[in-house]
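A single protein chain has been omitted from the complex, and every remaining protein chain is retained in its original position.
Our next item is subunit A:
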Amino acid sequence: MFANRRLGILLLAPATLFVLVGFIIPVLILLAGAFRTGDAWSFANYTAFFSQPLNREVFLRTFRLGLIVTAVSAVLGYGVAMAVVEAGPKSKGRLVALLVLPLMISPVARTYAWLVILGRTGFVNVALTSIGLTDAPLRILFTETAVFIGLIQLFFPLMVLPLISSLENMPRDVVPAARVLGASWFAVFFKVILPLTREGLVVGGTLVFVGSLTAYVTPAILGGSKVLMLETLLYQRVSVANDFASAAVIAVILIVMSILTNILLKRLASVRRRR
């Protein structure tokens, strides 16, 4: 550590000022707008927002999809992470690269691929009708299923990567030891592997959950106006109806959820370290 604190402040000032003026202040003004009706402070915007059945439905759907996507990614993630770790160091590098790769590709391109696969003349429908399973093409696009599929593909890597590193940090002999002592695979997973990799699960779970709650591209392309989520609803309220009060309410919900989940993450991670 160097002594010259004034120089330190000088070096920090540009980034701090930039983020304050170009980011934090505008966002805070926007959030404050959610608590203002006319010239007074109130919660009226919230009661108005939640009195609309459509808004309640979108709110619940966003959370439901977020939880399902997180749970399914976690279950698949453990299976995949264990297979990757068992594959040995040489093929591990290649497998991790394959898992990281989708993260680098434009979400629009990634999601558009599902239009080609799930659309009326897409891969799945052509396959199903040609083997005679269905007569008419199934409607998969613009359903919650389509959004679910898109979100899983988008966020699965964020779950599996922390799980892989947690599994690697787990002592090597605990699983064989538990097996020798007579534990079933079921017990080994829930009593040994799960507690020892909790940190990775929490990190991955947070990334996937917050990512799904705040997703825009996937619900916009695969859900359209039939399957709105909070972000697509926000966009619609502003661009169609100039309804900035609802937009501010949604913004508050999303930010509070995102910050709460991040605090929870830090809590859970530090509890584990203290033990």
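The working rule: a residue touches a chain if its C-beta (ideal position, glycine included) is under 8 Å from a C-beta of that chain, and two chains touch if they have at least 3 such contacts; residues count from 1.
Keep this in mind: contacts and distances are computed from a predicted model.
Peer 1: Can you pick, from "Spermidine/putrescine ABC transporter ATP-binding protein", "Isoquinoline 1-oxidoreductase alpha subunit", "Thioredoxin domain-containing protein" or "Serine/threonine-protein kinase RsbT", the UniProt protein name of the chain not displayed?
Peer 2: Per the UniProt record, the undisplayed chain of the complex is "Spermidine/putrescine ABC transporter ATP-binding protein".
Peer 1: Give the residue, chosen from A:116, A:187 or A:241, that touches the chain omitted from the document.
Peer 2: Spelled out, the listed residue whose C-beta touches the missing chain is A:116.
Peer 1: With the missing chain put back, one of A:58, A:163, A:203 or A:251 would touch it. Which one?
Peer 2: Of these options, the touching residue for the absent chain is A:251.
Peer 1: Please identify, in ascending order, the residues of subunit A that touch the omitted chain?
Peer 2: With respect to the unshown chain, the touching residues of subunit A are 1-2, 4-5, 7-9, 11-12, 14-16, 18-20, 22-27, 29-30, 76, 79-80, 82-84, 86-87, 93, 95-110, 112-117, 119, 121-123, 126, 152-153, 156-157, 161, 185, 214, 216-217, 220-221, 231, 234-235, 238, 244, 247, 251, 254-255, 258-259, 262.
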